[in-house]
Structures are given as structure tokens and as C-alpha cells.
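For this depiction, one protein chain was excluded, whereas all remaining protein chains were kept in their positions.
The chains carry the letters A, B and C, assigned in the order they are written, with residues numbered from 1 in each.
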Amino acid sequence: MTNTVQTAVVGVTGYAGAELARLLLRHPRLKGKAPVFAGRVDPKDMGRGGVPLAEIHPELVDSKGSGQLIQQPFSWELLDDLGVEVLFLATPHQQSREWVPEALKRGLRVIDLSGAWRLTEAANRAVYAFEDDDAELAEATQMQAVYGMPELHRKQIAQAKLVANPGCYATSVILPLKPLVAAGLVDLQRGIVADAKSGVSGAGKAPTAKTHYMYAADNLSAYGVFSHRHTGELLEQIGVDSGEIVFTPHLLPIPRGILSTIYVHFKEPQTRVSVSRVYREFFTGSPMVRLYDHSLPQIQYSVKTSYADIGFQLDSDGRRAVIVSCLDNLLKGASSQALQNFNVMQGWPESEGLE
Amino acid sequence: MTNTVQTAVVGVTGYAGAELARLLLRHPRLKGKAPVFAGRVDPKDMGRGGVPLAEIHPELVDSKGSGQLIQQPFSWELLDDLGVEVLFLATPHQQSREWVPEALKRGLRVIDLSGAWRLTEAANRAVYAFEDDDAELAEATQMQAVYGMPELHRKQIAQAKLVANPGCYATSVILPLKPLVAAGLVDLQRGIVADAKSGVSGAGKAPTAKTHYMYAADNLSAYGVFSHRHTGELLEQIGVDSGEIVFTPHLLPIPRGILSTIYVHFKEPQTRVSVSRVYREFFTGSPMVRLYDHSLPQIQYSVKTSYADIGFQLDSDGRRAVIVSCLDNLLKGASSQALQNFNVMQGWPESEGLE
Amino acid sequence: MTNTVQTAVVGVTGYAGAELARLLLRHPRLKGKAPVFAGRVDPKDMGRGGVPLAEIHPELVDSKGSGQLIQQPFSWELLDDLGVEVLFLATPHQQSREWVPEALKRGLRVIDLSGAWRLTEAANRAVYAFEDDDAELAEATQMQAVYGMPELHRKQIAQAKLVANPGCYATSVILPLKPLVAAGLVDLQRGIVADAKSGVSGAGKAPTAKTHYMYAADNLSAYGVFSHRHTGELLEQIGVDSGEIVFTPHLLPIPRGILSTIYVHFKEPQTRVSVSRVYREFFTGSPMVRLYDHSLPQIQYSVKTSYADIGFQLDSDGRRAVIVSCLDNLLKGASSQALQNFNVMQGWPESEGLE
Partner (left out) sequence: MTNTVQTAVVGVTGYAGAELARLLLRHPRLKGKAPVFAGRVDPKDMGRGGVPLAEIHPELVDSKGSGQLIQQPFSWELLDDLGVEVLFLATPHQQSREWVPEALKRGLRVIDLSGAWRLTEAANRAVYAFEDDDAELAEATQMQAVYGMPELHRKQIAQAKLVANPGCYATSVILPLKPLVAAGLVDLQRGIVADAKSGVSGAGKAPTAKTHYMYAADNLSAYGVFSHRHTGELLEQIGVDSGEIVFTPHLLPIPRGILSTIYVHFKEPQTRVSVSRVYREFFTGSPMVRLYDHSLPQIQYSVKTSYADIGFQLDSDGRRAVIVSCLDNLLKGASSQALQNFNVMQGWPESEGLE
């Protein structure tokens, strides 16, 4: 493990950025070059509620073989000085939209956790309403982006300059559907339903009416019906039209975790064996997907792991399936998938530092 | 309000029975004749955790203008002595299967909260595996049963000797679907999906691995996929075949409440107005259904109320709808629906004692 | 019940104000004169998350025998026009500090739910840092205020022009301690400990870092150690010095409810009987206090009720007691206590509309 690389994370105070920071600090190949957490980081901020960062995450603050917390405004000069080669952005969409072209120009490889560069088709991007100073540069940058789901695009990721890390909901819907649709099993004319439920961390760290404990606790609510912005990722990556899938997210009264219940009709009757075979073939060489043979995944088994868990049940005549997928929205739905992409980009084992 | 009636509840120590007891005690028309809570009720039992019933539910125990708690084994003589005319059974299925024929023979009107008498078709009943001593008597009893959903069967309930109170999940799926299916709007060939989520009280009061806090909290799990026993109610009451609907229940980490997300395709494009009109016409005269015009129901607004809440969203071309229904599984999903049926049977206003 | 009175509530969009609105609407003596909910009430606001008020609290909005929601800025003319006689203020402290003198001048009787007028001693008020335009008027107003705990000050409340409704924590600590201290049982020199735990609604409706679901859920934290502003109420009402009691609040991961665990040393050994006798005598004629004889109160039995529940346990030699009190912070800790005071002021039964 002599080969290593200098990394930096911007946006370490958000939920996904904090998880990413922890993963990088524990990564066995980065021990030689501690990651840098750049940007104006208020040590009180990350602690949720004002507890100093040094007390709850001493590993980010002190310098004994651990990360280096840079409490200055982000600047390119800073990254140059530190010799950063790979840049993780856990920043807001518009921020990523602005920084990524510059980062690429400077020769950095970028893994962007925002929604800024995930969508190939302009129509699907409309929901974000990006404001680009240089539309041509933006389009050229988008052309370089690879959708960061190693299970689908491992080879392109290995070569990529810019990896657009997938959305959490999107990951939980694409992974269970892509193998079946790609194999031609699904009757798309009868429509796919993806009923997804996510814990509150998915709504971000900003205190809002919807993230207030009194709103979220003892409650369940649907939102973004026919309009959630992860829909574009589903369409592009699964390869279906908007009339062929309905995706409905719900806000669950739990801190983290996503469970998606997915309903498909098959063109021809299937068996447990025939469906399992499709999944096993598709996910051969994909260490971060766990297939459940005898039961269905539950959020409790996926949370705090870097896995996407998939299980399914057929009806008695094999014409329909209910597929259940679970993952941790902050890990496989964000930070551990970013690290997985990073491993692929470095040519390291995909699960390094994730199990 | 001079007219009143003597009522009794058996099974007051379960969740639904306890809610029913509270509702009956507050019912304005029953003030003249306090309800009787019959059966061997351990005062420590209802208190969840051994707190004496007298301390947490004094209204059930003492006799000052309130209910009469009979701490003896249930017997028909007891009911005779007390002059009971209407009997509520919040008992296990098999118990109801045994007691109802005898109750009817003795001239009692019965509202049964169990699953014992809800299903007309023998095939749908198979999942319960009832053990009947006298199969003919059982069949004759079943013939007298009316499915206790006033919004669908108000007239028959008014005359009924035996009301089979609906299941909680079934109520949350039938109410939003029946109007649309009955109006011929739904394209059944493309299939309906009912993705339902329920709080833990729906799993009953018995401590089990699944009702353990450590299992339920911070978790979400699907269960009974393609096999839940409320499915038969859906088919019979909505009037669809088993191939035309998929119903999947999930266990939510909240004490009470059900939210069902329902997906339909329409035969012809609809508008918000056209769908609203169908709902409004169907639920005219149904005070316990609330239609949401501008938003979707959430569990927090329905819990601790006796309402079923229904809202929906159409996609942009009006071909598909996502319908959301919410209710309190212990109230509109059980005890308040029982009281609603009771009001109808007595010829009283349907919402009496429920708002 | 011919006698009635015109009431108004300002601040109906907060948690306590909303509970108060519901209680007033159900109050049997107010049916003749529906309460008015005055001030600029955004119908979307109360619904937590933007659900229109008309859909989740139709009783506040429409006019069929229910409350009248005034969606205009508060003004004294409005109250005059409506003939308001009793004004409930569920407003911020400083707002109450400004409005109450004017209300009294206009002959209104006021029940103020804020902390503006609870404290007799200036030193105890310092923590609020009130900004009074007219210090003399403020002092004169304070002189008229009665601390609104009927169990302690029933007679003065009956005559009061201004009732300062107690704090939620204060209620949960004063009620169990006052009888024992007043009877001279407690060894104050050894110190009293009041370890209190409250649900999140006590932190108010504003979305903050501390009311974020991710902070509150699966957590417990102490705060305001040696500095919480309810401390002054404890000292003044129980009649102890600041060195004789320690009060520590904690934020519980539940929506509502307070449990206070209180530790006292007795001067002389006591028995269960001797302590019970002191409590029973003190609370004779106090219908909203429930004494537990054989067990300890729990939050689940007090929440959604208007009771303060009190139980205790002695050590084997009768020298020390652990006392547990529970109440619903939005009811007996705020709105139902306000209504209790209102009943007393009207000469009505104290528990009217509360059971």
C-alpha cells in the first residue's frame, strides 16, 4: 500500500461531508497522506448544537496521524499548496456548478456529491435551474462527467476526471431495477412503481419546518409527487421514459436509511431462481451490493453500513414482483459511494475502507 | 337524546378495545346507560407495564357516572342480567367465530372487530383457517354479516344483526379506491399498487420479536408481501381480481397511524376537478371522510382523530394518480369505525361521539 | 350554563396557543360565545409544513358553531368590536410585557401564558432582560399579577385581573414539592434536586439546531444547568433559597410530556402513609392533580391529559424520598392550566372542559 494520494473534502460540516471525512480518515491507503478538510469550517458547527468539534470529532481537529482541518475560506491556492490531487465536493449544487470547471482546468480529479453534474439531458436538468456564467463551458464539463455508480459504470469511472456521485433515492431505485430492465424482463407498458421512504438526514442539516422534530416524529408524509428532482437520474440510468415509472418519496421518522418498495410486471412469468440469476450475474464483482435470498432487507440491517441491500418476492404466478432495496442514505447513498468511486479511480479494491 | 341502549365490550384490554371503551364512555347518547366492560379484566393489564388500571383509567373502574368494569369470566348470563342489547367484540378471530352465532341466537346485535366475519368468499377466508364446530351455522352466520364500512354499506348496516368491522389496512385502501373504481375511471389491466405503512399498535399488544422496541425503532420493514390477510377485504369490497392489485404493508416506527400510497392508471385522462367530483359525490353524507383539496394527508393530522383523510396528485397528462390516505388504525381503522357502525344501527347521527 | 363570556386568544399558531384554541372550542360554557382567535394568523402556518389550516383544523376556520379566526393584525379596536372580556396571550415574553398594561387599562381580564409577569422579585426577573418603556407602570402591573397555579392561589386567581400562567417545568416541580416544604417535612439544608426531562415541543415551534430531528432524536442532553429561567418560579413559589435546590432540565426525544424526578431528605423519618396524608390534604379540592398510590407516574399516562400526576417512593428508613411528577407540557404545563385559571376566574367548576 505504498501508493497513496492527497485528497481534500470541501463541505465537511454537512451530514454527508462529515461521514465522508470519517471514512477518509479510516481509509488504509490514505494513512500516508492525511486528507484535508478545506473551507471555512467552524469547529462549533459540525457538532450539531454547538459542542466544539474538538470534543466530539477530535480526529478531524488535531494532527496526530489524522486529518487536517483548514479553517480558512476555500481557495485554489490552498489546494495547490497542499498538493491536492483528488477533490471531493460536498457542497450545494450551484457551488459545485461553479467550482468543478475550474478544478478540472487545474488538473484535479473531482468527485462531486451534489446534483450538479448527474444529468445528461437538459430537460431533466431544468428542475435544478442552474445558473451558469459560461454555458458552453458548463456543457463541455457535463460531457466529461461520469455517473458515479460503479455497479453500472465501473470502467468509465476508472478513467474519469469528473464523477457525479448519485442521489440517495436514485441509488436505491436504480440498483434494484437496472438489472431487470437491462435483461428485458420488465413489462414497461404496465408501469413501474417506486415507493421510497427516507430518514430525516436526507432533508439536510438546515433547520426547517419539515426537519423540526415535531413535524417529523410520529409522522409519515409523501412529498415531491411526480416532481422529485432525483427522477431524472432514474430515467437516464435505468433507461425508461417518464410515463413508465412513478417515483414517490416519503419522509420517515428515523434519522437515516432509505427503503424503496418497487413494483414491476414481468413480460413472461419468472421464478425466484430466474430473477436471482439475473441479479447475481449483474452484480458479479460488485462487493457493495448484498442480495437477500430468503428474506427482505430492512433499514436496520443497512444503516451504518456501506451496502445496498436487495431482496424480492414474486406472486404465485410469477407475473409480478415486489422488490425491496435498503441503504444508508449518507453512506451508499452519498459518502461511501463517493469513496467507492475514489477507489475505482485509483485502481484500488472497490471496497477498500468500506467494510 | 332520551333514547339509549345498553352496550357491552369484550376485550377491553387490547389496544382497540381500550380505545372503544373510552369512546363509549364519552358517547353523549350512552350517558343514561353506562357501557359494561365484560370479561376477566385484570386491572393491572390494561395499564401496560403493571400500573393499576384505577390510576391511569379511573373512568373505567369506578362507578361515578362512568363505565362498569366486570372482572369475571365472560358469560351469557352476565350479559342477560345486565340487559345488554348491543355487544362489541374486540376478541381474537377464533373467539369471535365461536361467540357470534350464540350472540345472534340470543337476540343480541353484534359489532365484531375481528377478522372473523368480514369475508364473503370462502377462498379469501382460507388464510384465517377458522375452526368451526358447525360449518352450516357458520355459513348461515356469515350470510347475515354486513361489512361495517358505512361509506359503502350504510343502509345494510342500519338493519344488520351482525356487523363485521373492517380491518385497519383495508379501510385505508378501500375508501380511496372504491369511488374511482366504481366510477369506472381506473384501468385495472395496468394494475393498482397499494403501498401501506402502519404504526406498531397495529401489530397488537403481545410482546414479540417484532413489537420489541429494538426491532421497530429506527427501522422500516415490508411484510406479508402477496400474502397479507387483509387482501381478501380489498378484493371483495373494491371489486377487483387478485391480479389487478398489489398490496404491501410495512411496519413504521411510530405508535399509531396508517398512510397508504396508492397508484392507479386512468382509462381516460382526468383532471383534478374531475377526480375531486367523483370523490365528493361518493362521500356526500359521509362525515368521517375528509377530502384534501390542496395538499396530501399526513399521519400527524389523522392520528387521534376518527377521520379517514384522502388526497391525491395527478401527473401532468392526467393519466396516472398517486392517492394518499391516512387514518388512525385504532380509531377509523377499528374502534371509531365500530362506533360509527353502532350509530348507524341506532339511527343516530353517524358522527355522534366521534368529533 | 346560561352564563358565558367572550374570549379571545392571541398567538394561536404556536403549540400552546393551538392547544388552548382547541380546548376553548370544546368548552361547554363557551358554546354561546365562540372564542375569537385574533391576530394575523396565516392559515398555512399552524399546519406545520404548509398544510392549509382549513384542512387540518377546520373547526378554527369555518363558522359553523365554532371559533372565529381573525386574519388581521391584532388591534385593541378589534377586541372592542368583538366585545372581548377575557384575553389569553400566547405571545412572546416581550410582547406580553407591552400589551398587558394596556389590556388592564381597557378593563380586560388577562391570562398571560408567557414568562412576562410570573416573578415577584426583580432579581429573578433579570434573566428575561425585559425592556419596559414605563418602568413604574410595569411595576404596578406586576403588583396586580397572580401566579396562576390554582392549587396554590385559587382565591387570588378568582379575583385577579392578571393571571401569570406558570411555566411548564415550574409546574412539574412546584406541585410535588410545595406540599412537603409547606408542611415543614423537608430538610432544606441537605438540598433538593429536581432533575426534569421535557419533550421537544417545550423548545417551541421555531426551527433551530436543537429542534432539528437529527439533534433531538435518539439523544438526551442536559441544558440550562444552574441557569434555566424557570428557576425563579421555583424559588418564589416553593419558598426556598437558590442554594437549597438544583434544577436541571433535559431535552427528551419525544414530542410532548415532562417527567421530573425530585430528591428530598426529610427532617424526620416519614412513612408512605404520612407523606400521602400531606399530599391528600394539600390537594383536596384540586381536581387536576392525580396522586399515585401504588406506582409511579409515567409520561405516557399524563400526555394528552390535563392532569399533573404525582407519585413517590421512600427509602427503607424513611429519611429520603424520590418523587416523580408527570404532566403534558402543552396542557397542564400551559394551555389547560390557563383554562383552569379561566374557570376559577369565572367561578365555574375548575375542571370544566378539561376532562
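Criterion: contacts are C-beta pairs under 8 Å (C-beta built on N, C-alpha and C of every residue); 3 or more make two chains touch, one makes a residue touch a chain.
It should be emphasised that the depicted structure is a prediction, and the values quoted were computed from it without experimental measurement.
*Asks:* Consider the whole complex, including the chain that is not shown, and state which of C:288, C:303, C:327 or C:354 touches that chain.
*Replies:* The one listed residue touching the chain not shown is C:303.
*Asks:* So which of C:92, C:204 or C:253 would be touching the chain we can't see?
*Replies:* Within the whole complex, the residue contacting the unshown chain is C:253.
*Asks:* Of the listed residues C:140, C:206 or C:225, which contacts the missing chain in the full complex?
*Replies:* C:225
*Asks:* Which residue from C:68, C:261, C:274 or C:351 sits in contact with the chain not drawn here?
*Replies:* Residue touching the absent chain, from the options given: C:261.
*Asks:* Kindly note down the residues of chain B that lie in touch with the hidden chain.
*Replies:* 15, 48-50, 200-201, 205, 207-218, 221, 253-255
*Asks:* In the full complex, which bits of chain C touch the chain not displayed? Write them out.
*Replies:* 189-191, 193, 195, 197, 215, 217-223, 225-226, 243, 246, 248, 250, 252-255, 257, 259, 261, 263, 265, 296, 298-300, 303, 313-317, 319-320, 322, 324
By definition in this document, only the chains that are shown with their structure count from here on.
*Asks:* Starting from the Cα centroid of chain C, hunt down the chain whose centroid lies farthest away.
*Replies:* A
*Asks:* Counting only C-beta pairs in contact, which chains form the busiest pair?
*Replies:* Ranked by contacting C-beta pairs, first place goes to A-B.
*Asks:* Roughly how far is chain A from chain B, going centre to centre by Cα mean, in whole Å?
*Replies:* That gives a centre separation of 41 Å.
*Asks:* Using Cα averages as centroids, what's the distance between chain B and chain C in whole Å?
*Replies:* Between these chains, centre-to-centre, one finds 37 Å.
*Asks:* Where in chain A do residues touch two or more of the other chains?
*Replies:* Correct list: 215, 217-218, 221, 253-255.
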